[in-house]
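Take this structure, written in structure tokens, and hold onto it; I'll ask about it next.
A single protein chain has been removed from this complex, and every other one stays in its place.
== chain A ==
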Amino acid sequence: MKFYRLLRLMTKEKKYICLAILFGFLAAISSIGLLGAGGYLISQAALEPPLYTLTLTIIAVRFFGLLRAGSRYGERYMSHKATFRILGRLRAYVYDLLEPVTPQIFSKYRSGDLLARMVSDVDRLQFFFLKVVYPPVVMVIVFLLTGIFLIRFSLLLTVVLWLGFFFVAIAVPMILSMVQKRMKPVLREKNGALSNEVSELFYGFTDLKTNLQLSKKNEATEYESAELINAQEREHIVQLKGETIAKGISFMVALGVLFLGVMLVNAGEVNGVMLALLVLVSLTVFETATPMVELPGHIEESHEAERRVFSVSDQDLKPIVEKGEIGVASSRFPQSITFQNVSFAYPGNERSSLKGISFRVNPGEKVAIVGPSGSGKTTVLQLLLQFYYGYSGEINIGNHDIKLMNEESTRELFSVVMQENYFFQDTVKKNLLLAKPNGTEAELKRVLEAVSLQKLPLETMVNGMEISGGERQRLAIARMLLKDAPIVLLDELTTGIDSITEQEIFSVLWPHVRGKSVIYITHRLRDLHLMDKIIVIDKGRILEQGTYKELMKKQHGYFRRLKQLEQELV
């Protein structure tokens, strides 16, 4: 059902939602009341009665005036509060949605794109209550009550009002939504087409220009822009027509009420004093109804955002094999790691990233996996960390197939330092505590000292400008040290870092991994003589493995040639 999950989330903020609706209703009804009472007041006054008979009406006018201002305030306050609180729930919900499928989901979408889209969809959905749920509810209540109020005078008036309501708030928006439903996909498609074209033009500018294809691309971009603008214009015009018709109908209702009113006064069924009141009420009541024309647009937008957000959880990204619950009791001791004939293709990719990989890392052994970019090095690590499933072959830690092991407790075995290590926008201290929640301040300082960051105060904000790339990597190493897991995984941790800094990083790293198993993934071939074994892969296959000396001895060995090439780099 449409919006089912969203509405369920919302029900948890019942209190604020009800208050917002209450105040919204009061605001609307008091602005009707204000003018109605005003009209009644002058009609009464026109009969030049003694002044005291007017007192009650005067009080009513003032009361409605104040009530309206006050309830508008309450409405604003409560509706914002409800919106923000729903937003909080929505975020937590989306987090919980993404958590189990990260990072598998990124093989399907580019991670940056997906996450940015999720965030902006959530931002859009936060207005679901404010724009989609709340206005119709308030409006229906207002029209119901106003209609009931009018029954006092004549059922006919109520019928005219509700008829107008039906057209303005239900029929016109529905027709509009039907027309727009056909336009929206076109609009989305054109929007996508334009941003594709213009991205390609800007990012591929040099290639386009030097190949004399720029003007062609420019024409294509201009064409898409014109197409999009046309589609938008058509949509806006439909919207405008809807608005005009709705407004016209609300005028007609006012006219009808006036007409009926005069008729009823003539027939003596309604006191003439009431005529002004009726007119003013019927004019004001539609103020809440005309925005309904915008509702289909908001519904469509929210629906689209909802569909995208929740589609993440609907995808089949769960492990195919039922996960086992074998815990890792003796997690303090290094254990062997074996890959047996492991093949794997990322979901949606035709080519396999790994093609029958077999190797073994003995407890306490230091192994480097080297190869050019795109060779499948990192895939090895991702499978080991159980970020992806659906590989063939077997991966074992100790005597256990990792498929049968508890995911969380397996990860306890590893400390990981990657090329891009993630730090939360928080203090150094908080980021370090992530690795060891009960770590003492002294402990943290000791670890910082170990990675030569003793000068960095614990309260410094990470992600601030003052932390350099080299410092970030050392901070990641500090986190690794705090976690003190038996197996250390290093993935391209010095890519994009100059060689002097690289040297510094390694000099703090190697002394701290004694006695641990290490898998070091790199395309730079530095410090590899320190490794017990080197595995060379390209295109998802192992080409060579052996010690540094063994590999360097091979006359035409792949590793030796890679090493030579690297040495010749200026």
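Everything below uses one rule, namely that contacts are C-beta pairs under 8 Å (C-beta built on N, C-alpha and C of every residue); 3 or more make two chains touch, one makes a residue touch a chain; residues count from 1.
Rule of thumb we're sticking to: contacts and distances are computed from a predicted model.
Peer 1: If you look up the hidden chain in UniProt, what protein name do you find among "Thiol reductant ABC exporter subunit CydD", "1,2-phenylacetyl-CoA epoxidase subunit A", "Ubiquinone/menaquinone biosynthesis C-methyltransferase UbiE" or "ABC transporter ATP-binding protein"?
Peer 2: "Thiol reductant ABC exporter subunit CydD"
Peer 1: Touch as defined at the start, partner being the missing chain; which of A:Leu150, A:Val172 or A:Leu194 qualifies?
Peer 2: Of the candidates A:Leu150, A:Val172 or A:Leu194, A:Leu194 is in touch with the missing chain.
Peer 1: I'm checking contacts with the chain that's been left out. Which of A:Leu56, A:Leu144 or A:Leu255 qualifies?
Peer 2: A:Leu255
Peer 1: Hey, which of A:Cys18, A:Leu155 or A:Met263 is the one touching the hidden chain?
Peer 2: Only one of A:Cys18, A:Leu155 or A:Met263 touches the chain omitted from view, namely A:Met263.
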